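Below you'll find the structure, written out as structure tokens, and then a few comments.
Every protein chain except one is present and positioned as in the full complex.
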Amino acid sequence: MKRIAVLTSGGDAPGMNAAIRSVARIGFSRGVEVIGVYEGYKGLIKKEFKKLLPRDVSGLLEEGGTFLLSSRAEEFKDDSIQEITIKNMKEEGIEGLVVIGGNGSQSGSLSLFNKGFPVVGVASTIDNDLWGTDYTIGFDTAVNTAIEAIDKIRDTATSHSRTFIVEVMGRNRGFIALEAGLASGADIVLVPERRFDIEKIVENIQRGLEKKKKHHMIVTAEGAIRAQDLQTRIKEKLPELDVKYSVLGYIQRGGAPTRFDRIIATMFGAEAVDLLIQGNPGFVVGIKDNRIVHIPFEDAVKKFKEINYKLYDIIEEVSV
Amino acid sequence: MKRIAVLTSGGDAPGMNAAIRSVARIGFSRGVEVIGVYEGYKGLIKKEFKKLLPRDVSGLLEEGGTFLLSSRAEEFKDDSIQEITIKNMKEEGIEGLVVIGGNGSQSGSLSLFNKGFPVVGVASTIDNDLWGTDYTIGFDTAVNTAIEAIDKIRDTATSHSRTFIVEVMGRNRGFIALEAGLASGADIVLVPERRFDIEKIVENIQRGLEKKKKHHMIVTAEGAIRAQDLQTRIKEKLPELDVKYSVLGYIQRGGAPTRFDRIIATMFGAEAVDLLIQGNPGFVVGIKDNRIVHIPFEDAVKKFKEINYKLYDIIEEVSV
Amino acid sequence: MKRIAVLTSGGDAPGMNAAIRSVARIGFSRGVEVIGVYEGYKGLIKKEFKKLLPRDVSGLLEEGGTFLLSSRAEEFKDDSIQEITIKNMKEEGIEGLVVIGGNGSQSGSLSLFNKGFPVVGVASTIDNDLWGTDYTIGFDTAVNTAIEAIDKIRDTATSHSRTFIVEVMGRNRGFIALEAGLASGADIVLVPERRFDIEKIVENIQRGLEKKKKHHMIVTAEGAIRAQDLQTRIKEKLPELDVKYSVLGYIQRGGAPTRFDRIIATMFGAEAVDLLIQGNPGFVVGIKDNRIVHIPFEDAVKKFKEINYKLYDIIEEVSV
Partner (left out) sequence: MKRIAVLTSGGDAPGMNAAIRSVARIGFSRGVEVIGVYEGYKGLIKKEFKKLLPRDVSGLLEEGGTFLLSSRAEEFKDDSIQEITIKNMKEEGIEGLVVIGGNGSQSGSLSLFNKGFPVVGVASTIDNDLWGTDYTIGFDTAVNTAIEAIDKIRDTATSHSRTFIVEVMGRNRGFIALEAGLASGADIVLVPERRFDIEKIVENIQRGLEKKKKHHMIVTAEGAIRAQDLQTRIKEKLPELDVKYSVLGYIQRGGAPTRFDRIIATMFGAEAVDLLIQGNPGFVVGIKDNRIVHIPFEDAVKKFKEINYKLYDIIEEVSV
């Protein structure tokens, strides 16, 4: 293999740059040329290619976002468009592709792979909802950003003896809410995977008030219930209660990646290049039980990854 | 003077704890007892007093929020309630009061002072909207928190070539928006003090798009226009544009105070105690032209502090 | 079991407070009283006990250090002293003990356990050098602190085209150096577990200079070679080279714990209490292959934990 390409796709995540750097550097050290593709699958369609030089990936480890840019390309679902991208790559002598992204992006990888093009995926999304890997690149940073924000909000919640609702990212899944809630000492955590009972929440708050608890903290995934709606529902039951909310939003996507994300990004990127070179494509690279693993595209994309309900239980137990 | 009291009132601000610590420590070193009042004016009414010991204010410099708690006490506007609080203080041998807070809180100070009780104010609010002082305790930290958040948001804005609207605090005033916008390189900043023209904003964005600018960043004070509403108005004109928004919210109130806030909190607190001891009450302590100043309560509360329009101009000039 | 005690021992680590909180809260929720012991084993000897209340452990998740204080108690190695501590605990009705700490501290646990007292350990040290667990509480935070510092140092290294040596903690082991080096993009990492060749280091730098590399970054564990000595040795070979060094020191021990450390601290603390209650003492609680594990004291203390040489190799491969 003489030349491979790398792209980032879907929602950006901290550590994507570190993964690109690793793909490029390991490529160089294996004697393989590495082509950067701009704006994800869009760049494959429009042939927005750039040969990466050592200088291009210098200083990238600590940078949030992705310097190759990212996008969600609806048109890429079209069969004939996929054919065009394979033709585009072949014309440039590209013999393999590394796709850094989450669920949706790896569906694209699967399509190209099924058409015979060698693709390897790198598991990267702040949502951590990819089957077969314990962690995806970006999740650790996103949760750390969330807990730093919640630590700040707690200062004001305590100063005013307030009930506070913090909405974190997670349209369909509760991984961020669960870990951010546990790590920030939330009293109640709501995730899309579990129905919640407004009565129980209200009881929980009332019990705290009776014990002279200074403030209550609720963390909710946007997909469980929006913070504003939860505020309304709590106020219906407890009209006297001082309830405020905050939506963390896009800050969870940015920032310098953490130790964990920088290291798995570097390991995943290296492994992806080696899989391509060894003629062993068709997998997403992830980490399972503290070991680098290869997840078949089909599994990664179609299987459902459970949240860790043990964390859920412990939140209730440590909340007093 | 043998015994003074200190309270924090209104919206909490980073550095309030540092100011309490300074009041207490300078009090101790002058041989004066210092009583902490809980929950602002509410604590004066309900006599929630606690004699502060050196140990109570240890480790407070770096803590966000206020360990004395804060509140907005509507009932305190009542004349007879004010009389009660003066009686309460006199009963406990309290001869002077330090009120740490912003505009509304210093109106309370003025009322007590007008009734003959010695009060000194300490200028503290993240909004920085107190006349007579260049800075209030908490503003520097709040803006630094905002720009760190905007730096993170820029990562994702750049990665997706998006237009981003960030809403910062400021219901009536644009101090935070102005400095956060300038310091984070926003292309456009909206403040309540100046009407904005949606056409000009749209033109500005279009001009950038023509120049292949990767992303646009707009910072708006909540009192100028809510981020969500601005998104709607921009989308009406530019339906194809990828516009997202984020509301920073309560994170701006919390966190460890910065150098600047810790130092002015310490200086203000010390000066407030000395003014009381010297029999010179009736002022809010602030900083003007890099010097500690005494602002008569009446001025602090009633005069209007202009934003710095020079900053506004420079934002337009450095935006390309 | 009606009453248990908890102490922190040895070098303090971020997340120790989170572990104490978890022990206390899980104790409360199981109906067990929890006694805090001050200053580690010293407090056991001097009977410095305090019954913990919910309020005592509130707000602890985000606090660095250990509010129970820690110490290294040489006298505790004495057999008769150990007997006294057991007597002291029995007199207070304490039926089990949780020891939060690293290698040396768990040797103490083993001694008490061998004398028949029910003890469970919680793996906590920034050094991560405890056999049987992939991670110890505090390591993730320490490495994140180190890489944030190195990111800052890189700013000045790049601006002045310098070679920079950063010394991180690790008197005997290289876990911090290895992960901090990989995560911060160091060109060269030195650990106590591997002899280094000054000629190879000099060659590496010269090769970089020839390629017009702007700066070089070397991360060394204090136990491999002190930064100052390495500076001297490099200057002997390359007298013209601008080489500076920085010793990160104690900042690596402090700060708010990360997501990872807060979560494992909470999980470890909960598991430790349950082991005691179930009458199953004699283990250190750790995490292996992403699962909570019980490590027999003897193994934890006496077996040698290898560093991950795969990380070492990848550092060389991604360094260009």
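In order of appearance the chains are A, B and C, and numbering begins at 1 in each one.
Keep this in mind: a contact is a pair of C-beta atoms (placed from the backbone, for glycine too) under 8 Å apart; a residue touches a chain by one contact, two chains touch by 3 or more.
This one's a predicted model, so the numbers in the text were calculated from it and none came from an experiment.
Note on the chain not shown: across the whole complex it touches B, C.
Between the chain not shown and the residues B:K50, B:R194, B:R259 or B:K302, the one that touches is B:R259. Of C:K2, C:R55, C:K87 or C:H160, it is C:H160 that touches the chain left out of the display.
Residue C:G65 is the one among C:G65, C:G104, C:G208 or C:P296 that touches the chain missing from this view. Across the interface with the omitted chain, subunit C contributes residues 8, 12, 14, 16, 39, 63-66, 69-71, 145, 149, 151-161, 164, 244, 246-251, 253-255. Contact between subunit B and the absent chain runs through residues 21-22, 25-26, 28-29, 54, 58-59, 61-62, 134, 140, 143-144, 147-148, 151, 154, 158, 179-180, 182-185, 211, 214, 256, 258-260, 262-263, 266-267, 270, 288-291, 311, 314, 317-320.
Note that only the chains that are shown with their structure count from here on.
Removal of subunit A from consideration leaves the following touching groups: B | C. Chain centres were defined as the mean of their Cα atoms; on that basis the chain farthest from subunit C turns out to be B.
Counting partner chains per residue, subunit A has residues 151, 154, 158 touching two or more of them.
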